[in-house]
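One structure is given below, encoded as structure tokens.
One protein chain is absent from this view; the other protein chains keep their places.
Chains here go by letter, A and B, matching the order in which they are written, and residues are numbered from 1 within each.
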Amino acid sequence: MARITLEKLRHSYFPAPSGPDDYALKGLDVTWRDGGAYALLGPSGCGKSTLLNIISGLLTPSEGRILFDETDVTTLPPDRRNIAQVFQFPVIYDTMTVRQNLAFPLKNRGVDEATIARRVGAIAEMLEVTDMLDTRAAGLSPDNKQKISMGRGLVRDDVNVVMFDEPLTVIDPHLKWKLRSKLKELHQRVKATMIYVTHDQTEALTFADEVVVMQDGEVVQIGTPVELFERPQHIFVGHFIGSPGMNVLPCEARGDRALFQGHDVALEGAVTGAGGTTMLGIRPEYVSIGSTGIPAQVVKVADVGRHYVIDAMVGDTRIKVVAEENAPDKGAAVHLAFRPEQTRVYRDGWIATEPRTTGAQV
Amino acid sequence: MRTENQRAWLFVLPVLALVAFNALMPMMTVVNYSVQETFGDNRFFWQGLDWFEQILRSDRFHAALGRQFLFTAIILLIEVPLGIAVALSMPRKGIWVPVCLVLMALPMLIPWNVVGSMWNIFTLPKVGMLGYFMNDVLGIRYDMTQDPLAAWITVVVMDVWHWTSLVVLLCYAGLVSIPDAYYQAAKIDGASAWSVFRYIQLPKMKTVLTIAVLLRFMDSFNIYTEPFVLTGGGPGNSTTLLSIDLVKIALGQFDLGPAAAMSLIYFAITLLVSWVFYVVMTKDDQG
Partner (left out) sequence: MIELHEATKRVGRVTHIKPTTLRLEAGHFNVLLGATGSGKTSLIKLMAGLDPLASGRIVMDGQDVSRIPTRKRNISLVHQFFVNYPHLSVFENIASPLRVAGMAASEVQGRVEEAADLLQLRPMLNRRPDELSGGQQQRTALARAIAKESRAVFLDEPLANLDYKLREELREQLPDLFAGRGAVVVYATSEPEEALMLGGATALMADGRVTQFGPTSEIYRQPDNLDAARVFSDPPINTATVTKTGGEAALGQGARWALTGAAAALPDGHYTLALRPHRVTPARETDADVALTGQVIVTELSGSDSSAHFRMGDGAWVSLSPGVHPYRVGTEHTFYMNPAHCRYFGADGKRVA
């Protein structure tokens, strides 16, 4: 187990990159503590797979260093980094039984039989696969195969980091939550440093203590799930996390208030900086429909079971509202109210308001 | 829907007719000959199973069958491991892939009788490059027209040269279909090169390897043209394989009845061995 430090990491797939656009990874400085659970979250092409490959050693970065504790592993091949990885598609050894699969990494390292039996037994029990230990792994269902792939990573007690590359891709939706929670439970029990790469917010937020949100090769925010949801540092984070994502509305900043479509809007605090393009960010959960506030017209009402998602137009701007009960009818004229402590101004994409009290409301 | 399905049979008819014409009808003729005696004037006498009994008790048949099994065993033992080894050492990405594939395919593109003639000329003492090199440069006596061992070695080497590529190409196809993740996982699990072969490559190649071995078994068991052109079955009868013997009986001696019985026995053996092999290889796939 190890602390992982990424130092001024940059990577380009071009031999002579000429500008920032040529970089798949545009500079990264981060330290991950020993035993933590981290997630890399972003859409396809955001650089998260590049970063994963750099950490696992399949790729050598153009610039920067990777440290496991104090050791520089930047140029070490994967097999000398002492890591474990779970891939998108389950990797199992077809001809072996589940028990032999789980024992394989230990056997290869010359661990004695008694220890192997003990470790395999413990991991099998954790993964709830004890009853299938002596069946051929080839015949298992995808979710069980993926559990075995995880098991082979977790059975060793000397790994520096366990990495997961979108491991739930092939798992049926109604089984996903089971594996998600299993993973979380496993982390709490084995205390290994774990890095989880995904485009799925639920997977990232459920699993990780800290999430790294990436876009176009850049880290836009590193934070706890609560921070990412409650106080996105960038409109991309607000949009990407939460469904539906945060409303991003054009506005003018005026001191500690904003002007949106001619209406005065209260903010969480004073606006910082000047110039650039300013946008108002507010999550649909924090917009309420009432008898006073900004006049709007309802254009769409979607009943998604446990709540309603309502689209309302204020002038030419569309706002999404989540309402628990009493949804208005389509076409109705309503008034919208924004919860001030959850209303912020973003300047050129980045947050530009300071909360009145110290720390965000969490 | 059903009408459309019925119509599909129409498209199969030409193939059925063709198969009937060039496989079923000759086969029935052979069956017909195998139980009768004829003297060539289109008169037939019922013989029952006499020919079969005669063939099965004949030392000549036993000898030819023995040579045939020996030949097939030798070439399978050489071509399969060699084919796997070559496939493993071929590049999996990059500009050399097409070059290797073309090089591998070349021997298979040459007509069988040409292969026989080529090797005949190549190995003749004084005339052929190999023959000259062995006898006159290295001073090793090598003459496949005189020495049975030399003849055997030449036939085997020729077949290996001609057909190992088939095993290579099939295995290669199996190898390239293995996702990278397997190799990465094996590295991470600390697997040795042998373990990677034993637990990843070999299991993933199993299906194509089964096909390769089956094809090589059937082809080599029925081999005729190349050794016939190369050695004519000699020296003596040393390289007279089953098919060569069969042709000698049928066309050389015009013993159509025994030849027909022998072909049916020959066919039955090929079928039986292939079937047993296939069943054994695919039996634990249902696990």
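One rule holds for everything that comes next: a residue touches a chain if its C-beta (ideal position, glycine included) is under 8 Å from a C-beta of that chain, and two chains touch if they have at least 3 such contacts.
Because the structure is a prediction, the values reported are computed rather than measured.
Peer 1: Just to verify: which one of A:65, A:107, A:136 or A:199 makes contact with the chain not shown?
Peer 2: A:199
Peer 1: Which candidate, A:61, A:167, A:225 or A:281, sits in contact with the chain we can't see?
Peer 2: The one listed residue touching the chain not shown is A:225.
Peer 1: If the hidden chain were put back, which of A:164, A:240 or A:338 would touch it?
Peer 2: Of all options in A:164, A:240 or A:338, contact with the hidden chain holds for A:240.
Peer 1: Residues of chain A in contact with the chain that isn't shown?
Peer 2: 43-45, 172-174, 177, 180-181, 184-185, 188, 199-202, 205-206, 225-226, 229-230, 239-245, 283, 285, 302-307, 322, 324, 362
Just so we're on the same page, only the chains that are shown with their structure count from here on.
Peer 1: Would you kindly tell me how far, in whole Å, the mean C-alpha position of chain B lies from that of chain A?
Peer 2: 57
Peer 1: So in the complex, which bits of chain A are touching chain B?
Peer 2: Going through chain A, the ones touching chain B are 56, 58, 77-79, 83-85, 87-89, 91, 93-96, 104-105, 108-109, 136, 138-139, 149, 152-153.
Peer 1: Once bound in the complex, which stretches of chain B touch chain A?
Peer 2: Touch list, chain B to chain A: 179, 181-182, 184-185, 187-192, 195, 199-200, 203-204, 287.
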